[in-house]
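One protein chain is absent from this view; the other protein chains keep their places.
So that you can tell them apart, the chains are marked A and B in the order they are listed, and the count of residues begins at 1 in each.
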Amino acid sequence: MSNQNFRPKVNKYVYVAPEILNNLTFGLEMDLLQNIKFLLILLLLSACKSDNKEAEITFTAEGIEIPVDYASGFSLTDFGDFKLVVVKDPWPDAGRSFTYVLAEKGAEIPSSLKYDQKITIPVKNMVVTSTTHVASLEILEEEETLTGFPGLDYISSQRTRQNIAEGKIRELGQNEILNTEVLLDLQPDVVIGFSIDGGNKSLNMVQKSGIPVVLNGDWTETSPLGKAEWIKFFGAFYNKIDEASSFFEDVEQDYLEAKTLAGLAKNRPTVLSGAMYKDQWYLPAGESWQARFIRDAHADYLFSNTGGSGSLSLSMENVLAEAQDADFWVGPAQFHSYNELQQASPHYQKFSAFQERNVFTFSSEKGETGGVIFYELGPVRPDLVLKDLVSIFHPYLLPDHQTTFYKPLE
Amino acid sequence: MVKDQGSHIVLETRNLKIGYRKKHQETVIASGINIDVRKGELVAVIGVNGVGKSTFLRTLSGIQPALAGEVLINGENRNLFSSEKLATLISLVLTEQPLSKNLGVAELVALGRQPYTNWIGSLSAEDRRKVTKALQLVNIENIQHKKCYELSDGQLQKVLIARALAQDTPIMILDEPTSHLDMYHKAQVLKLLKQLSVQTGKAILFATHEINLALELCDRIILMKPEGVLEGSPEELIQKGAFQTIFPSDLIFFDSSTRSFRIKT
Partner (left out) sequence: MQKARTYKPALFLLLLLVLAALVLNISLGSVSIPLDEILAVLFNGQVSRESWRYIILEYRIPKALTSILAGSGLAVSGMLMQTMFRNPLAGPYVLGLSSGASLGVALVLMGAGLFGGLFSGFLLSGWGLVIASSIGSLLVLLAVMLASIRLKDTMAILIIGLMFASLSSAVVSVLAYFSPAAELQQYIFWSFGSVGDLTWSEVGVLGFFWMMGTGLAILSIKNLNSLLLGEQYARSLGMNINRNRAILIISTSFLAGSITAFAGPIAFIGLAVPHLIRQVVPANDHRILLPAVILGGAALMLICDTAAQMPGSEYTLPINAITSLVGAPVVIWLLVRKRKFLF
């Protein structure tokens, strides 16, 4: 799955090993600690419910904590015939977590276990609400279970578009205004939704009707590997945690390799991002997902000291003053060609990245109905994103790499 | 002071002071007003423009508060009555047009019964009788099915009078009921008021500029002058020479023999 065919002359393990070892031991420690913690909690809970003998018996079963090293938004514990997924802070400042029990048919759930939703697995019909979720399903080869999605045109992947063309996936409108009737009619086993502030009327309605709604918080993750690690979250719904974990390990490995490779670069080019709308320049904030990639690709994002994990809006003058001489310009919003940029504003020409033709965009790679592939596949394949950037910033390091997402502006 | 005519006094003022009060400032229009109106009398309120006829009528009917003094209805202070009770004692005909011209004549007249109907305004048989009676008295039965916007000014004025009649109050107050009518209709309306005061025994009080007609028809006149308010029968006031000094003397003068104002030649 890795599409690079260049390996440094030095054995990669020399460079990668320390990190891996670190993660492993850390992971093992975490494993042990988590296990102990869980056992303690369970014992405590069972002590409280001393009148319920039945519960105590099944309670002593150990749960295996699945290591989640980069993502901070969820935790996953495997109890054999049921799994516990805890999603923390699915939207910023949520201040609470959501506990989901994913149980196989006939699994016994301890009655003292408090949870928000119970979902029967493996899932046969699923509704998801973001294109990244679709990519995750395809990776797990479970895209056939997708029965509904809000905004079908945004989906770019070929395999799912085929299903759409065959009418297997129902249109649901938009995430903020899901078509309640159609959703109720689909009767999926679970709806994977996301909420920006906890108030989504359609999801509440669906949940009340008995269809479990699970909130996904992957969009709040800022670390590239953290976002990708949510593949394990999806794996739990299909009893494919092992496949998900192994997939993630490959991605992680490739990513870290690329990062180390970038570390060998001779220089750190300066980088600009974003573009203007009206007279405000919108660009990723210093600690955002996109900014992290630039940093890991051994380049200097000129606005990395701004903090924040969302997007910034600055005046054009600010950006010009700071980044006029940036070596590279990546992600100029929706623009595809130098012509378009020029027509939108004469100020763009002042940037040396524009003049030297060093502008690269990710929005020209689209599916047949206009969905941007980067938004769909990027979060689950950070390794490809990083390699794209490394090959742009330091071409000599990856001379044969074909970029997946980033293309030069026309 | 009790008048010796034996007729019942329905409306009386004692030392009434009328005007406007804004914050703590008083604007006095007239003061020391002592008048009385008896059952069945037709009384005209006369005065030059701006002397305060409308203010006087508004104060009498309760729309505007008095600055000082009392207004007595059937011997009792008007302020003691609730607005519902007052509605059964005084009815008004104003210069303003009714808001909704889309009303039918009979509908408008029937609204005069509001003080007597139930919580939702349904008319009883008694109410319907009074409405029919009012239409008859004013002689507009033939147009009762028309809409108000279809009527002439004269007809509309009669309809408003009929409405006040239907309200069946001992006192009727009209503010310049003939101001926009032609001479024939002026005479018609005033003749009608005279007839009504005799037939129904109501005390009818109206402000007007038609001094000549008022002198011919009214039982008593309330004459408002800047220096004070006079009341009396037309003869009494003529003898006193009250009309000589109302207007400046360069254009018109009061001719006692014809009891009317003439132009100086």
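One rule holds in what follows: contacts are C-beta pairs under 8 Å (C-beta built on N, C-alpha and C of every residue); 3 or more make two chains touch, one makes a residue touch a chain.
Quantities reported herein were computed from a predicted structural model and do not represent experimental measurements.
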Omitted-chain contact residue, chosen from A:D81, A:E108, A:D153 or A:E176: A:E176
Among B:L86, B:L151, B:L230 or B:I252, residue touching the chain not depicted: B:L86
From A:L113, A:L184 or A:A265, residue that would touch the chain that is not displayed: A:L184
Touching the absent chain when the full complex is considered, from B:T55, B:Q167 or B:T200: B:Q167
Touching residues (missing chain, whole complex) on chain B: 61, 63, 83-84, 86-88, 90-92, 94, 96-100, 102-104, 107-108, 110-112, 114-115, 117, 119-123, 167
Hidden partner interface residues of chain A, rising order: 91-96, 170-173, 176-177, 179-182, 184-187, 196-199, 201-202, 204-205, 208-209, 310-311
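The working rule: only the chains that are shown with their structure count from here on.
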Centre-of-Cα separation between chain B and chain A, whole angstrom: 86
